[in-house]
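A single structure is presented below for examination.
Now for subunit A:
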Amino acid sequence: MKLLLLILKNIRRNLLRSTLTSLGVLVLVFVVTLIWSVLWFLDLVTAERSRNFKGIVSERWRMPSQMPFSYATTLEEGAAREPGDVRPEDSMTWQFFGGSFEPDPRKRTRDNTIFGIALEPAKLGTMMDELDQLPADKAAPLLEAIAGLEGRPNGIIMGRTQLQRTGKQIGDRFTLYGLNYRDINLEFEVVGTFPEGRYDNTVAFHRHYLLAALDAYQQARKRPHPLADKTLNLVWLKVPDRAAFDRLGAQITSSPLYASPAVKFETASSGIATFLEAYRDLLWGMRWLLAPAILATLALVISNAISISVRERRTEMAVLKVLGFRPAQILLLVLGEAVLLGGLSGLVSSSATYILINHAFGGLKFPIAFFPAFFIPEAAIWWGLAVGAGTALAGSLVPAWNTRSVRVADVFAKVA
Partner candidate 1 sequence: MYVSSVLLWMLLAALAASALLVWLGRIPIQYNLRNLVVRWKTTLLTALAFTAVIALLTVMMAFVNGMYQLTATSGQPGNLIILSDGVTDEVFSNIAFADAGDIEIDERIVREDGQPLCSHETYLVVNQPILHPQPGRPLRRFLQIRGVDNPEISARVHGLELLPGGAWFGTGVRDLPQAGGDASPPQSAIEVVLGEGIARELGRDRDRQQLASARHPQRLDVGDTFELNARQWLVVGVMNSAGSTFDSEVWGKRALLGPMFGKETYTSLVLRTADAAAAREAKRYFSEDFQKAAVQPLVETEYFASLNDTNRQFLVGVVFVTIVMAVGGVFGVMNTMFAAISQRIRDIGVLRLLGYQRWRILISFVLESLFLALLGGAVGALLGGLCDGVTANSVVSAGPGGGKFVVLRMVVGADTLALGLLLSLAMGFLGGLIPALSAMRLKPLDALR
Partner candidate 2 sequence: MDTVDGYIVRVRRVHRFFRRGSERVDVLNDLTLDVPHGEFLGLMGPSGSGKTTLLNLIAGLDQPSAGEVWVGQELVSAMSESQLARWRTRHVGFVFQFYHLLPVLTAFENVELPLLLLPLSAKQRRQQVLNALDLVGLNERVRHRPGQLSGGEQQRVGIARAIVTDPLLIVADEPTGDLDARSAAEILDILGELRRALDKTILMVTHDPHAAERADRVLHLEKGRLVEQPGGAG
């Protein structure tokens, strides 16, 4: 305890230096937290799970997948045809619809365009990551929005960022003029929004609405829409374990129902990993160049400050030795000073980053694949403590070790 008090006093003795060091740690831990949060999330979504995960059915060769909707019925059953065949625990179909608020094609821009997903409303609450595990207070508004979708054929749920970007709010009506579905224009009414976070950029509506529009097109023009048999983009299947996944995969890929186009069945994490492959050099750079360089800079900043501090206090350390402090105790004093300063600063930084990024900025917007934003995980709060303390320890080892070389005779000879 007394050692701790001494450490605190030492930190206070040169408040300017301690503040500058602390500020340096604060900003550098901030950046490291951001970088590791992005990498942590990408590692999470690409990590192969062994239980309770989802697989994706998509075209075997072409991207984006454009399968006929007739595939959906049997795929939702896992292409089960023999007794004993495995069926998925749950399923979800996705059809991508891109539309613009602007009827004149020449005036269409990114800003007046949105991409939405046509699906079964109930699946939003059972098949979407994180939405299937919401606490009661956040689940209630979502359930209400889902009920809105089911109750209104032209209902649409928009994430908060999309609402903000398009200037819409719940209750508004608008028309989307089809981009990928040429000549299919859909009128929507906003019935709800997603909980703040991962789905801020997501837009979803009832798949029946799109299918009905395609039917109406055929009736009106006496021919099917060019995308009529290419409307199904992805099918998600929930499986309990690896064995079930492998069985389902075999059932699907061996089924004669999916010949043209052929399909493949892969885990969601594998599918995402393929998309991320294009970013592999960028992510490698972030993981093995950027983050280590920042950690090294952190260690250097602290090492510099502690070295200066030790050099200025050689006489004081000689006095401590005269009073009976052992070299190891003096070493611990110096290390303790660094670790306390670095650890506390790191903890404050990562906590502030968590609050700032997640709640003030609505996530870190960094363009990697189809992820609109990244969030700081709760665990990151402890990263700051660990990084700050760890780099402080590494940076202060040498200056702290050098205190052992302080010789009482030399120091007092100079002073005399």
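As a convention for this text, contacts are C-beta pairs under 8 Å (C-beta built on N, C-alpha and C of every residue); 3 or more make two chains touch, one makes a residue touch a chain; residues count from 1.
These made the cut because all candidates are chains of the complex that A comes from, given by their letters.
Model, not experiment: these values are computed from the prediction.
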item	value
Complex member in contact with subunit A (any copy), out of 1 or 2	1
Touching residues on subunit A, where the partner in the complex is candidate 1	16-17, 20-21, 23-25, 27-28, 30-31, 35, 58-64, 66, 96, 98, 100, 105-106, 108, 110, 113, 115, 179-180, 182, 226, 260-261, 264, 266, 270, 273-282, 285, 289-290, 293-294, 296-298, 300-301, 303-305, 307-308, 312, 365-367, 369-370
